[in-house]
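Only one protein chain is missing; all other protein chains are in place.
Labels run A and B following the written order; every chain starts at residue 1.
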Amino acid sequence: SVTEIRSGFNAIKANIQARDPIKTLSILSYPHSLHKFKSSDRCCITHHLFNFYVDKVFKHCKTEDSYVNRKISSIANSFLSVRRKLGQCHEQNQCMCGQESTEKLDQILVNYEGLNVTSAAIKSLGELDILLDWMEKS
Amino acid sequence: EEALLPEPQNISIISTNMKHFLTWTPVIIQGETVRYSVEFQGEYEREYANESWIPICECSLITTTVCNITEDISASVAYNLRVRAAVGARRSEWGTLKGFFNRITTSLTPPLMKVIADGYHLLVELEDMGPAFQFCVLYWKKGQESRMQQKVVKEVSSVVHLDTIEAGPDYCVKAQTYVEAINRSSSFCQTQCVRVPGGTSMWL
Partner (left out) sequence: SGELYCSLPNPRNVHFESVNMKNVLHWSAPEGTGDGVLYKVKYSVYGVGKWIRKPECRNINRTWCDLSNETSDYEEQYYASVKAFLSGMCSDWMETTRFNPLTDTKIDPPTVSLSSTERSISIILTAPEMWRSPEGESLSLLQVYPGLQYNVSVLNKKTKKRWFFSISNNTLVVPSLEPGTAYCVSAQIHVTTPLLHSGFSKEYCTDTLKDKTA
């Protein structure tokens, strides 16, 4: 559940964010915050961002710390089961992506590809609370 | 080359109330202390991370034949688990759990509950089963089952107030647990009835 993702993230937040020295760039928030998006875009953005984390981010986050790796595995597997539930919502609601959402998702990929893969993955993992705050707020 | 150790057998899971334990039968090597190591693999590792395995350091080179895997089974997906024996530098093959384990199959037991009538107040004391657990408490005036009322208790804090009650009739209460993470409930516990002394009750 999202609560478990949040508690898994809280357990490694300081560790992961400390591995990200680049304070001047955000993957999820540049140039605009996720909070700019209306709740109607929520289903589409959440669906695609879950795919982004599962397909691109987690596999490049392996660390030398076995505790951190276990927590990343816990988060990644929780993403799979939450994504499965989101998938049902995605099918039922056919949540279409508006132009703004599509542009935002494209921008996130540009931000991601602008860094080397490990830095981009660790930065994205360190920004998980940005995604969770936005999901839980709207 | 030294003979390979026999791999652990009868690997199984005991899972109750969202606490999950891996157990196996010991490997017996005369005069030797056999140690065991446990690893897990979630659906993510299978599908997206080259079928990698993750060691559980609390169960690395242990001498007991049980490992608490609760902390690592933290998503409702299918997990693989395996155990290996070791004596010094000698290792066995990995013994792997037959079939996957998904925490949605955990067995949920009815909660321990104590019902209290304190003055004109109906209260319930519930067992603290951990943050994953909520409680659905049903209460009714005996004989009026159709007017049953429900209270969801999300956080257990000793004595929970249910309602105010009248003197005389019996009030009955039963409770079940609910685990949101797996969207399942236990069966109800034994119904308990209490009464506020005084007043005249129809049933006496």
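Convention: a residue touches a chain if its C-beta (ideal position, glycine included) is under 8 Å from a C-beta of that chain, and two chains touch if they have at least 3 such contacts.
Note that the structure is a prediction, hence the values are computed from the model and not measured.
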item	value
Chain not shown: contacting residue from A:T3, A:N51, A:N69 or A:S119	A:T3
Touch residues of subunit B, complete complex, unshown partner	118-121, 123, 153-155, 157-161, 164-165
Hidden partner interface residues of subunit A, rising order	2-3, 6-7, 10, 14, 17-18, 23-26, 29-30, 33, 35, 126, 129-130, 132-133, 136-137
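FYI, only the chains that are shown with their structure count from here on.
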item	value
Separation of mean Cα positions, subunit B and subunit A [Å, integer]	30
Touching residues on subunit A, where the partner in the complex is subunit B	1, 3-4, 8, 54-55, 58-59, 66-67, 69-70, 73-74, 76-81
Sites on subunit B touched by subunit A in the complex	40, 42-45, 47-49, 54-57, 71-72, 74-77, 79, 180-181
